[in-house]
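The following block contains the structure, expressed as structure tokens.
All protein chains but one are shown in place.
Chain naming follows the written order as A and B, and within any one chain the residues start at number 1.
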Amino acid sequence: MLSQADLDLLTQTGPGTPMGNLLRRFWVPALLPSELPEGDCPPVRLRMMSEDLIAWRNTDGSLGCMQNACPHRGASMFFGRNEENGLRCVYHGWKFDAEGMCIDMPNEPAESNFKHKIKATAYPLADWGGAIWIYMGPKELQPELPQFEWCLLPPEQRVVSKWLQDCNFAQGVEGDLDTTHVSFMHRVFDISNDNPGRRVNKQGKAMIHADGSPVLTVKETDYGFCYGARRHADDGDYYWRVTQYLQPFYSMIPSPNNTRSGGCWIPTDDTHCTGWRYSYDIANPIPAERRVAAGGVPRLIPGTFKCLANAENDYTIDRQMQKTFNYTGILNIREQDTLGTESMGPIMDRTKEHLGTADSAVILMRRQLMRMARQLQAGQEPYSANHGEVYRVRALDEVDAAADLGGLITRYENEMLRAVTR
Amino acid sequence: MLSQADLDLLTQTGPGTPMGNLLRRFWVPALLPSELPEGDCPPVRLRMMSEDLIAWRNTDGSLGCMQNACPHRGASMFFGRNEENGLRCVYHGWKFDAEGMCIDMPNEPAESNFKHKIKATAYPLADWGGAIWIYMGPKELQPELPQFEWCLLPPEQRVVSKWLQDCNFAQGVEGDLDTTHVSFMHRVFDISNDNPGRRVNKQGKAMIHADGSPVLTVKETDYGFCYGARRHADDGDYYWRVTQYLQPFYSMIPSPNNTRSGGCWIPTDDTHCTGWRYSYDIANPIPAERRVAAGGVPRLIPGTFKCLANAENDYTIDRQMQKTFNYTGILNIREQDTLGTESMGPIMDRTKEHLGTADSAVILMRRQLMRMARQLQAGQEPYSANHGEVYRVRALDEVDAAADLGGLITRYENEMLRAVTR
Partner (left out) sequence: MLSQADLDLLTQTGPGTPMGNLLRRFWVPALLPSELPEGDCPPVRLRMMSEDLIAWRNTDGSLGCMQNACPHRGASMFFGRNEENGLRCVYHGWKFDAEGMCIDMPNEPAESNFKHKIKATAYPLADWGGAIWIYMGPKELQPELPQFEWCLLPPEQRVVSKWLQDCNFAQGVEGDLDTTHVSFMHRVFDISNDNPGRRVNKQGKAMIHADGSPVLTVKETDYGFCYGARRHADDGDYYWRVTQYLQPFYSMIPSPNNTRSGGCWIPTDDTHCTGWRYSYDIANPIPAERRVAAGGVPRLIPGTFKCLANAENDYTIDRQMQKTFNYTGILNIREQDTLGTESMGPIMDRTKEHLGTADSAVILMRRQLMRMARQLQAGQEPYSANHGEVYRVRALDEVDAAADLGGLITRYENEMLRAVTR
């Protein structure tokens, strides 16, 4: 349960807010490369932490991003002409480069120096790991990019996807750090159908469904924390799932094979966010026929990033299916999650919640984020933002006799704490 | 004309408001039984006086109603699993009974006592008279149900209906206590067509349309007030209509035959309400072929309780019909009323109205409601909420020589003041 002040601190990310300042210290996923497929293609709208921006790809293939409103008289640069390495407003022809400099002002006298006084807000973009990232913080503090394994792998070994969600970003992050909901929300009743790809016990049941109240242990690290869920497995062994929270909004999800995945939640504004999913095979290319399923994302309305299953259609719940086939009556796992995080309301009122021991990772994530935001207010820069190498970790899905997280970490330290050398 | 303070007092019914507190002392119609047709059927959303609730029917047929937001992390209980006499959140499996007690918490360790600390807001529901009623007040003050004649009759003698309206509840109540609008808004021009079922004069004209400025008399009673409208009838007699206002939001409407009806207006929130209509035959079953018409409700968008004729389509007004056939150019009487009450705005600004003698019942209803709300603030419980028997009254439609309401009441006291013994 949070105080109203902490709730505001956690959830408000607009310009000048403490959490907004913190998040702006990090590179953040913003667009899919397919949204800006080639030089001089149409610019795209981008709303990030309550700022309206326009992104474009220059003639030479490089990327640009500036404020939506033309500095002159405020017309939207979305309608601009993307030409000759700059974006030109269609109202009076003012042209801007990727630094936000006004490089042409054809409606003023040639001798005018006015254009040299005009500087639009602009942010650097970077093509990295199958996404286009943005850095919205102070120029002199621009850090290196986070060295996620999925970013370091060749493109054919990963699938990166995104979609829009109608809630605050923190609800999304909380959902990814919530191991026990998997045992309920994502349960299917017929064990022969019990979430293919999951580790199964001798009875053929997914281990994650077989024990709904795992023992949880959390350990803080330089990237955030790792978080072990210990469930009873066969023959006295434990089924361990160790996942990571990586500051400020990333998660890692394990599987028993070579597949790994995870997600992050980027604030659009305080009541909307973009969900991202990265799935990757640590050893082999993902065949074309498996790439869509590998995405593991909600169904989208064609031509958009909006979810087909949403609050207006009750997430396509089928009450008959809910009685006979699975827990929610909704087929798509990610749509089940969307139901969970969106139906809490645009900004979940955490002054009224009741958290249990199963919510320890949720609690710690909030504490870390709020602590870092306050430290930044006091002048202390976030460590992880400036150390891309700490993101080189993997989640773990293992049956093991280790009784505590410490023991497990000793064995798998390379993967879980700072591993993955490439 | 009200002060702004009185306007707020009259119209605001959220938790903790004086009028909200008053209305929560009464049982209130909430759902049609057909919305919860059988045990373990899908739960339904219910918004009452700005509170978001979920209602369900247990396996054993009994009813439950609790807050929409799961006490754990706020996911909507609407998507919950209604099973084995309780509603279970699909996020982490927490299960609640009709008292709001958490009776299962499968994602916490078995030894945890956490579930015993969790109590959701829950309200009792009651199947009564063709509606499902809710009581949202203090548990220790829960009163008996109001003994309306239509509730006491066998089901085949009544029709109960509801629909959604986009305005504050008080506007709906005012509309039901406004006898003179019937002479105008509901007028048809061809007297052979003049509202079948109404009492007609020797010229074949509905008496209620023949005299548009009746003499009104109001008499306060223990249930609210009765209210006589005296119109000129044939041969020096008077056409009397005596109707009731029953606290806090009911009305009774008479007819010259065995049919009676009335309505009430339940706050959804401060700018929306649910209109209810009860029609009943005091002597005989209503035949199947007359049950729809007997409802006397607006046309609904199929599968919803939303009105087909609404502000967006100008209530389907037909200007040619308005010139030649009836006063409004709208066929359905209840849609005519909706036009009247909704077009005043979401909360009618009563600081700018100009009330005449024809509005005496409207004025008295407001006074009673505001007086009771203030008395409750001062510690005085409302009498009518705790005396279900005072609702055993009937409206009157009669031609009589009585010149004043007192005389009429003497003659019909049993019906109008506390009558109807069954």
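Please note the rule applied: a contact is a pair of C-beta atoms (placed from the backbone, for glycine too) under 8 Å apart; a residue touches a chain by one contact, two chains touch by 3 or more.
Predicted model only: the values in this text are computed from it and were never measured.
Across the entire complex, the residue among B:T17, B:N68 or B:T180 in touch with the chain not shown is B:T180. Touching the missing chain, out of A:S3, A:S112, A:N193 or A:T304, is residue A:S112. For the options B:Y315, B:Y391 or B:Y412, the residue in contact with the chain missing from this view is B:Y315. When you scan A:L32, A:A75 or A:V399 for touch with the missing chain, the hit is A:A75.
Against the chain not shown here, chain A presents residues 42, 69, 71-76, 78-79, 81, 90-93, 105-110, 112, 114, 117-118.
Listed by residue number, the positions of chain B touching the unshown chain are 174, 180-181, 183-185, 212-213, 215, 314-315, 317, 319, 322-323, 327-329, 336, 339-340, 343-345, 348-349, 352-359, 362.
We adopt the following convention: only the chains that are shown with their structure count from here on.
Averaged C-alpha coordinates give centres for chain A and chain B that are 48 Å from one another.
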